[in-house]
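Right, I'll just put the structure down here and ask away after.
Apart from one protein chain that is not included, each protein chain of the complex appears where it belongs.
In this document, chain identifiers A, B and C correspond to the written order of the chains, with residue numbering beginning at 1 in each.
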């Protein structure tokens, strides 16, 4: 590890990868995040209706997803705009879990909602806009559920690790880091996908790293390529937006895959995932040999 | 106003400047923000001790400040770090108001704290990291106090106006916008002070605009120059960090002015403020003439 | 001066401001750039026709400009596009000088053109796109004329000083630095005007600093405000695009002022320039007192 990273990481003791702590594996029933399996998280941007959610859960589950995503609380930009289904959305997510066995991840946007969301979700998502919201980080950390922590739009890799350190220091070691694109001068894509950050994170932290190809590009035609890039960079999983009818989605339709698109992407990714697994296994053996010398 | 700004502002009806609504003046007792007086807000980054706060309040008041700033709630980056004095800090701020007549502005970081903070503060500050925290914006809007809304580190001018529109749409018209520097590739200064944004905001919105030269540069040697730039850009006021002993401040000492530095800056600014007032008055008359034709 | 600037400037000995070298004044006949006079450079983006250039030269001269700008060589984006009038444009510039007494600044885009351009121009302009073109910097430095060096679109303040140091190290001490806006995530204006950079440059280097409000905002409605900001930041002069009929200009019409707009801007700026002169004189006296102690 280069010297200047070591310096930056000095204040971040609990997230630092080391020989004695090479990786954190987060267990959720029979699901292990950060282990040998590449974990697919999929679902709609927002929970809209029972039919929408259950049909999506059904299809992504059959295609190999292990976790269902879906927003119940959305940013409230005015008293009149759609603010998510709230508690009703959480109940639909729980119903989907019951029917498919998928674990549930959903965003918590306010510390006042933490206990409610934690009652239903298996994983709490902290959104990009809240990555530096330290009161929310503290409250979410204390809810006892794994956290999916999305990188802020202009957060450096160190900023992301600092937010993770904050969560861990509140007693919650189960943090997944999520690279979802950063804001730069180039607006060809919605954000600039920082694939190198995934590779760096896998070198410096023991926490699992998830890539979000949907938000990184904002365009469904590019999602499969970005997922492939994420796998090659070493991600432990991906979170993808899927909708029964993307062009009718209430939010983020442009970047959502339809069912067929999702299925064919998952199928196409398999050999890349396999290749990444071999590479890891080779690296892991090399590290063990080195450690024994 | 250029055409493409008009388009961007179409969704922001409540913050748009027009002939019939040229400016919002926020009244707080005998203080008018957004009117003819350039308003100086000053005080320490964090409320630390009674002596620190009261001595600062006394000196900045005598030098011409009308509002006292001071953080009672700070970002909690770990369970062990300084998290602000909390309610105790709010009481000290209220005490300082009682003794000096200064109005009080302090940051609210969590919707759970809104009612507590609103009980003591005259103006609620929404920090940069929370500019897009829509649940906090909604809660703060409803507390019935004026809001000082700081621009996010990578928020565009339109993003800032959108957040202001959100607050106004919740029924609170008393919003001040604060330019405090944006994040760019250049790290010569802590942030890049976007002085043109102040000039643009004064053209497109009726809301008062405050500049924050302390956060924009992160270096006390530059604060007077940035304040001068802010005045020349047309700001209605400034918010400045002042501390009795900057090199011993618990936070942001590098960018805080000492008492003498603050006093001499305020004195030096006077002719620039005067010049800006003449310019405004001239522009205002030209607009009236144009409107009558 | 802050410690970390001193470190950065260590490799830049020839541009560093010091007590013994507080400022470089560039003399061109009776014109002194970097001295007590605020120098206005004005003219069209491109030299188009004799009538266009001479009428502009005449008007800006009468309004107080001391230098005429105008591009003779333009970026050649295809073999078919307008590439500037070339040598013909240079001759027109020389004719304008003869008739008005204005000094001439024009861009040199290629080292092969340096000697030709230097034959006609009083000041050679290095454009933003060429700020790091070290072969051009070296060739231009050796032509024996003062250089107007524009900051690159993503050049830090240190990068700009490094380019200036390069020119000076080739034996040419007469370099003016030009802040013209940087590229950031916010595209509300064409570029983000980095007014603080002007203030910093005036603290750390003895070279004159010129602001370019036209390129910084890309919109004529904002040019007067940005010029005012530049003056307040401490600039030694400004370079402004002026055209007889901006809406018919062959390039950059959107940011060009018409004659009336230019004249009224120059008139409005006068008290701000006066104020800046008083401030400088006060600072200069304070420095002398300090030096004597």
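The rule is short, and it goes like this: contacts are C-beta pairs under 8 Å (C-beta built on N, C-alpha and C of every residue); 3 or more make two chains touch, one makes a residue touch a chain.
Note that the structure is a prediction, hence the values are computed from the model and not measured.
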Contact list for the unshown chain, restricted to visible chains: A, B, C
Candidate in contact with the missing chain, chosen from C:109, C:223 or C:273: C:109
Contacting the left-out chain in the complete assembly, out of C:9, C:72, C:123 or C:166: C:166
Option touching the unshown chain, where C:24, C:133 or C:158 are the choices: C:133
Which residue of A:11, A:36, A:119 or A:221 touches the chain not shown here: A:221
Subunit B, residues in touch with the chain not shown (by the definition above): 183-185, 187
For subunit A, residues in touch with the removed chain: 1-2, 5, 154, 156-158, 182, 184-189, 192-197, 199-200, 203, 216-217, 219, 221-222, 225-226, 228-229, 231-234, 268, 271-272, 275, 278-279
Contact set of subunit C toward the excluded chain (per top definition): 73, 75-80, 109-113, 129-130, 132-138, 153-154, 162, 165-166, 169-170, 183
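Keep this in mind: only the chains that are shown with their structure count from here on.
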Copies subunit B and subunit A - interface residue numbers shared by over half, same or different: same
Distance between chain centroids, defined by C-alpha means - subunit A, subunit C (Å): 49
Gap in Å, rounded to a whole number, between the CA centres of subunit C and subunit B: 33
Between subunit A and subunit B, centroid-to-centroid distance (C-alpha), Å: 35
Touching two or more other chains - residues of subunit A: 154, 183
